[in-house]
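Removed from the display is one protein chain of the complex; every other protein chain stays in position.
Presenting chain A:
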Amino acid sequence: MADEVILLDFWPSMFGMRTRIALEEKNVKFDYREQDLWNKSPILLEMNPVHNKIPVLIHNGKPVCESLIQVEYIDEVWPGVNPLLPSDPYQRAQAKFWGDYIDKKVYASARLTWGAKGEEQEAGKKEFIEILKTLESKLGDKIYFGGETFGYVDIALIGFYSWFEAYEKFGNFSIEAECPKLIAWGKRCAERESVAKSLPDSEKIIKFVPELKKRFGIE
């Protein structure tokens, strides 16, 4: 029986991008269904009744929610090609730790770079750069976070890279000036087919931010 894979997603979501990339890495054909987050569809509400959030991966009718959980699920269901997590338990624990760190820290501070003003925005920018620097020092001189191969931690972070130019524009700062190695890493990842297929153009995100601000009632 052929697998039926549906992804409920929203094109600018850095979380949805993770799942898209993972599916592409595994060469899994999937039905991408764009969602309107301000008018949630019955399928979204039915498949993620707890959080009503995207992305939702629906595999043969059964939903999996939470992007990093989806990435791990995809890795386990399609183990043959491009492993996303290391096989060594200690390395796996390290990868999950950094995935968790990215989840806990990056979004909140990044949001302040475009969603806040004055002191709050400045504090957000400072924290965001600090977090990126922590990640950059973790990357070190490696090609990818996991070393030679593209994997889980790269996937966890790369979606944010498509938002970097927007953060810089609306926050009025340069990420490259502070974290050149991270920018280089982003460019390397963006050359990968799975990432190129899954990340929107930075320009599109930049055009989207004012619309998003209006939706959130931010001037």
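Keep in mind that, in the parts below, a residue touches a chain if its C-beta (ideal position, glycine included) is under 8 Å from a C-beta of that chain, and two chains touch if they have at least 3 such contacts; residues count from 1.
Please note the rule applied: contacts and distances are computed from a predicted model.
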**Study point:** UniProt protein name of the chain not shown, from "Nucleolar protein 11", "glutathione transferase", "Transcription initiation factor TFIID subunit 8" or "G patch domain containing 1"
**Key:** "glutathione transferase"
Exercise for review: Write down which of A:47, A:65 or A:199 is the residue touching the left-out chain.
Suggested key: A:65
Practice item. From the listed residues A:73, A:107, A:170 or A:208, report the one that touches the chain absent from this view. Key: A:73
Point to revise | Residue among A:100, A:120, A:176 or A:203 touching the omitted chain | key: A:100
Study note, to complete from the structure: Missing-chain contact, candidates A:92, A:169 or A:192, resolves to A:92
Review point. List the chain A residues touching the unshown chain?
Key: 50, 59, 62, 64-66, 69-70, 72-73, 76-77, 89-90, 92-93, 96-97, 100-101, 134
